[in-house]
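All protein chains but one are shown at their positions in the complex.
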Amino acid sequence: MAETTAPEPTRRDFLYIATGGVAAVGAALAAWPFIDQMNPSSAVLALASIEADLSAIQVGQQVVFNWRGHPLFVRRRTPQEIAEAKAVDVASLPDPLARNANLPDNAPATDADRAAKDPQWLIVVGVCTHLGCTPTVSTPQVPQGEYGGWLCHCHGSQYDTAGRIRKGPAPQNLAVPPYTFQSPTKIKVG
Amino acid sequence: MSGPSTYVPKSGFGRWMDSRLPLMRFAHDTIITYPTPKNLNFWYAFGAILTFMLGIQILTGIVLAMHYVANAGLAFDSVEGIMRNINYGWLIRYMHANGATFFFIAVYIHMFRGLYYGSYKSPREVIWILGVILYLLMVATAFFGYVLPWGQMSFWGATVITNFFSALDQIVPHLGSAIATWLWGGFAVGDATLNRFFSLHYLLPFVIAGVVGLHIWALHVPGNNNPLGIDTKGPQDMLPFHPYYTVKDSFYVALFALIYLAFVFYAPDFFGNPDNYTPANPVVTPPDIVPEWYLLPFYAMLRSVPQKLIGVLVMAGSLLTLVFVPWLDTSKVRSTRFRPMMKQFFWLFVFDCLILGYCGSQGADAALHMQGFELPLVWVARVATLYYFGFFWVVMPLLGIIEKPKPLPANISQPVLAAE
Partner (left out) sequence: MKALTLAFAALIATSVAASAAEDLSEPLPPKDVHWSFEGPFGTYDRAALQRGFQVYKEVCSACHSLNRVAFHDLIGPPGPGGGEGGDGFFTEPQAKAIAAGYKVPADPDEKGDTTDDKGQPLMRPAILADHFPAPFANENAARANNGGALPPDLSLIVKAREGGPQYVYSIVTGDGSPVPHGFKVIDGKYYDPYFPGRNISMPPPLRNDSVTYSDGTKATLDQEAHDVVTFLTWASEPKLEERHRLGFGVMLFMLLLSGLLFLSYRKVWHDAH
């Protein structure tokens, strides 16, 4: 038996420490598959990006796609809607940031930083930044909210024609997802 | 056989907890200072191995249940989804399937050990009976679990086993069919059956865990038996469970796990049946319906009897027999090491179980082709079944009376006498 007064581990103790250490490392490595299995599976990841065909969308029309389980609003804006969006002073906005995944985090919420290069296309994730409801699109025939964009009926958040929050409890502008134009009428999102 | 607790809490918090819920004291008394005979050999490690395998099955099972869908139209696809899409799903599924096999390998060795060393004899009868209950719970759990992938064998194995109950119609008209319908939740094995089997498959392992607690509690009252089968005389015969048996059991658990994992990674379908990779089809019966290997001996006994009801009763009887073992064996000597006649019958019994397993694995018309003539395996199974019952109901009671055992050592600390 090792002397209880010996302060340093004996050679025998090194063996126990090594064994315990190897067992602990093994347990940690073995734990990883059990944790990783809850991460998205390859079937889910295969749907992480979608390709959307925009050719059938009329001016002034919004089409909703399903992207990663969320609604994706693709809106073809009228010249009037574009002009309204450009006319807004960014400094006066409740959320002055672009929230555009294709741009740096600190990009300002100008219409140019929100819409696509072709300004008639606005692509945003249709999830209200307050508590997650799906906002309703505003049309000239059936206006929703005062800013011509969207109205969230859950708690009254109102978004403008660039998807920026203007009034109501939502803290941020509608998110712009990562996307690229593969052709003038085809986008790949995510 | 442990005395009063010697646990002393080391910290203020330790003392506070000890007077409210003495968990540390319990752990200290049960697996640290617990006095264990110092001569336990390799065969005594299987209790720890079984605990390890139960833990593996519960852990992998709970994780599989996050992705499995218990619906007849989706079950098979959900399992293939686990195998192909879920991160490490293939690993967890193969661990669970092979885990069941290795769980049974361990439990059979554990049971044979108990038989050989007389661990079922007074005062350990209740430990043995709890063990039989645990074995039956394991068989039920494995049966329910095998149905879940909803392959051809899942479906048809479930159909065959649940149809056994209809044999009871011969005793009480309509009773068996009523029970079968009640089990199925319909007119045949189907979606309703699958859902309830999933629920029960999830439940029973926790029942097993609880009964394991009782099993170990019952063990700790008299203390462990040992390979010599003689009572321990005092502290000189014992060692504290920690570190001696914690480290020894850990070593054997690691060896067992190494073999288990070798199958998981390099031969994961070795113990399985290819037919279960075909989705269940109620209209097409596979040519040979075979249960998993650990149920084959009972399957052989069942098929050795041409009459359905008697076959079911024989199969049930073979399991029920185990309960009576503490009273069937009349010998005053525990360990077969000192029982030269029993030793031969014991090994013949082990061989008999293997023969029964082999018979169960073959088709119903299978036969041995020997020089000149054919021996249908069903006759081999009949002889083997007779020996199975004969071993418990004839050999055990008789040998205690007519056998002349070898002289027992005086105590455990005595130098070992002649080898086995």
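Observations
Note that the chains are named A and B in the order they appear, and that numbering of residues resets to 1 at the start of each chain.
By our rule, a residue touches a chain if its C-beta (ideal position, glycine included) is under 8 Å from a C-beta of that chain, and two chains touch if they have at least 3 such contacts.
Keep in mind it's a predicted model, so treat the numbers as computed, not measured.
Here one chain is not drawn; of B:Leu255, B:Leu320, B:Ala364 or B:Leu386, the residue touching it is B:Leu255.
Taking the complete complex into account, B:Trp90 is the one of B:Tyr7, B:Trp43 or B:Trp90 that touches the chain left out.
In the complete complex, the hidden chain is touched by one of B:Leu239, B:Val394 or B:Leu408, namely B:Leu239. Touching residues on chain B toward the chain that is not drawn are 38, 77, 80, 83-84, 90-91, 94, 239, 243-244, 247-248, 250-251, 254-255, 257-258, 261-262, 264-266, 268-269, 274-275, 277-278, 287, 343-344, 347-348, 351, 368-371.
In the full complex, chain A touches the omitted chain through residues 1, 12, 15-16, 18-19, 22-23, 26, 29, 42-43, 45-47, 51.
Definition applied: only the chains that are shown with their structure count from here on.
With centres defined as mean CA coordinates, chain B is found 52 Å away from chain A. The touching residues of chain B, counted against chain A in their complex, run 59, 63, 66-67, 81, 84-89, 91-92.
Against chain B, in their complex, chain A makes its touches with residues 33-34, 36-39, 41-44.
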